[in-house]
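Dropping the structure in here first, questions after.
The complex is shown incomplete by one protein chain, all other protein chains being positioned as in the whole.
All chains are identified by letter, namely A and B, in their written order; residue positions are counted from 1 within each chain.
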Amino acid sequence: MESLVTGAPLRARVVINRSDDFSVDVDISIEPGVTAALLGPNGAGKSTTVSAIAGLLPVDAGRIQLGGETLDDPSSAIFVPPERRRIGVVFQDYLLFPHLTVLENIAFGLRSRGARRDQAAESARQWMTRLGIDGLERRVPGELSGGQAQRVALARALVVEPDLLLLDEPLSALDVTTRVELRRALAEHLADFAGPKLLITHDPTEAFLLADVVYVIEGGVITQSGTADEIRLRPKTRYAADLAGSNLISGQAEDGHVDVGMFSLSIADHDVSGPVLLTIHPTAVSLHRTRPDGSQRNTWRTSVEVVERLGDRVRLQTGGPVPLTVEVTREAMDVLSLRPGVETWIAVKATEIGVEEEWAP
Amino acid sequence: MSILVVIVALAGCGGQGDEELLVSAAASLAGAFAEIEGAFEDARPDVDVVLNFGGSSTLREQILGGAPVDVFASANMSNMDAVVAAGQTVGAPRVFAFNTLEIAVPAGNPGSVDGLDDFSDDGLLLGLCAEAVPCGELAREALSTAGVTAAIDTNEPDVRALLAKIEAGELDAGIIYVTDVTSAGGTVEGIAIPEDVNVTAECSIAVLAGAANHQIANAFIDMVLSDEGQAILSEYGFSSQ
Partner (left out) sequence: MTNRRVIRRPPALVLLLGAVGLALFVVPLAGLLWRTPWSDLPTLITSSMVTDALGISLVASVSATVFSALVGVPLAWLLARVEFPGRRLVRGLVLLPLVLPPVVGGAALLFALGRRGMVGEPLYEQTGLVLPFSIWGVILATTFVAMPFLVITVEGALRNFDERYESAAASLGAGRWTVLRRVTLPMIGPSVMAGLTLTWARAFGEFGATITFAGNLPGRTQTLPLAVFVALESDRAVAVAISLLMVVVSLAVLIALRERWWKVL
């Protein structure tokens, strides 16, 4: 399925000063065809940023451009109202108009822009077929399931052929099973949309699975941006690390070694020095019954403190000299007879340790 | 529940054991009867006279509906006759004053009205009392005797309402009692209606069957008929035939 949308990149520098304790200052750039996620905790400024891009909130400073068109630029006194921006929005609660039928909802945007009723209905029907919701024309929003409502909201936003698609927590209103199912469907539909796409969410899995680029936002600023893997493996802040479940350790680096208190870890990077943040992914740690041979130089003996089963995998917390969260398979657990209190050897390859110079918020 | 009892008990108390006399009197008697009330209360300090004014027909309806009135003073005979016919009076009603009609115009006579003939003028804003009220009934009688087809714009529920609108200048002219013109002072001017077409209203007064204290009620009527009472009435423009 092709979209008739031509590529128009989004360049948004959004600065908003709401009150003393809430402000937003972010810079987001999305190329056509790219899905970006704005990931952050509640209150981080995600909704504010999206409202600004949608035109529901003017920025106090900065500039928003879509393609060649400037949508908001206080310094030049330019502000394009939301109804004239070619942006499709899927809202968190979908906000389907309860007094209109599904067909009327989907056709709403076209009718508002002056299309004739029959033409708008025809386009609406086409989109309903594309999204697999034909047959629901006469229903009212109150009669739809979560999944159906989401697709109606998507159709409603897409039928006007916007240049940019904004999705505000599109899956949070759904139960877990539906969410997984619809995540797949959403990923397909997003892939079909040729313009830039911005997804805001607080769910890291959603962000990592649906987005090509992730912007981590905390306290109104972007603390990290990159691909899902980059963020997962090399998180720069505590929050980002918690998202991926990584180990985050502070230390002092010098000449290929990092002093982390009671131990000195070898790292691959010999150039970095000074305060650093190390990340070790739980799956990058191996456990052994005896001292391991081989090239690893980061080995030590420790005891198992907490054991946590997560389906087929097991998460362990180990004790000193460097407490780590380790993830192993159940088989490994059984083979090594790992239980709280049992001693074990740990090995971490230097190349598996991510190193970032300490980022001061 | 106990609070309710106390409130009801308190409501029953008047002022220091005063006897109350409820007098329903026609609106046109307002000024005169207020003075008579004062004179009566001076003579009988043990009595508290409560005056209830309104259109005679309204008062009649209230009495026939069972209102606890002691004395009824009507501006014309027909309303009093109705109350008598219903057996609500004690003794025969007494005629105590006469009233005639007069044309009233706002001060300055903006409508340049000079007689009953002007009441057929569509261009003027003219008012009468409602037909059911004595003033209205009599005014229509006068107009009909004079052969005038009136172009009326409103029928006010009682004389006071009509007077108020004339005083305010909202009406160019109306027909009210001579006594009302007198009591209005300088705010309205009166234009006499020729005697041959004018009508006379007989004001009558009676004690009602439901009166609590007939002696006091009769005493009040005596006051109205006394020289003092009659003097007050003539001050207000009433005539004694």
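Here, a residue touches a chain if its C-beta (ideal position, glycine included) is under 8 Å from a C-beta of that chain, and two chains touch if they have at least 3 such contacts.
From a predicted model like this one, the values you see are computed outputs, not experimental measurements.
Visitor: According to the contact rule at the top, which chains on display are touched by the left-out chain?
Guide: Taking every chain of the complex into account, the missing one touches A, B.
Visitor: Which of these, B:47, B:63, B:104 or B:125, touches the one chain of the complex that we don't see?
Guide: Of the candidates B:47, B:63, B:104 or B:125, B:125 is in touch with the missing chain.
Visitor: Would you indicate which residue among B:43, B:86 or B:168 is in contact with the undisplayed chain?
Guide: Here the residue in touch with the unshown chain is B:168.
Visitor: Check the options A:62, A:88, A:235 or A:354 and report the residue that touches the missing chain.
Guide: Among A:62, A:88, A:235 or A:354, only A:88 touches the chain that is not shown.
Visitor: Which of A:68, A:98 or A:142 touches the chain that is not shown?
Guide: Final answer for the missing-chain contact: A:98.
Visitor: Contacts of chain A with the missing chain: which residues?
Guide: 51, 54-56, 81-85, 87-89, 91, 93, 95, 97-99, 108-109, 112-113, 156-157, 160
Visitor: Residues of chain B in contact with the chain that isn't shown?
Guide: With respect to the unshown chain, the touching residues of chain B are 55, 57-58, 60-61, 125, 127, 130-133, 152-157, 161, 165, 168-170.
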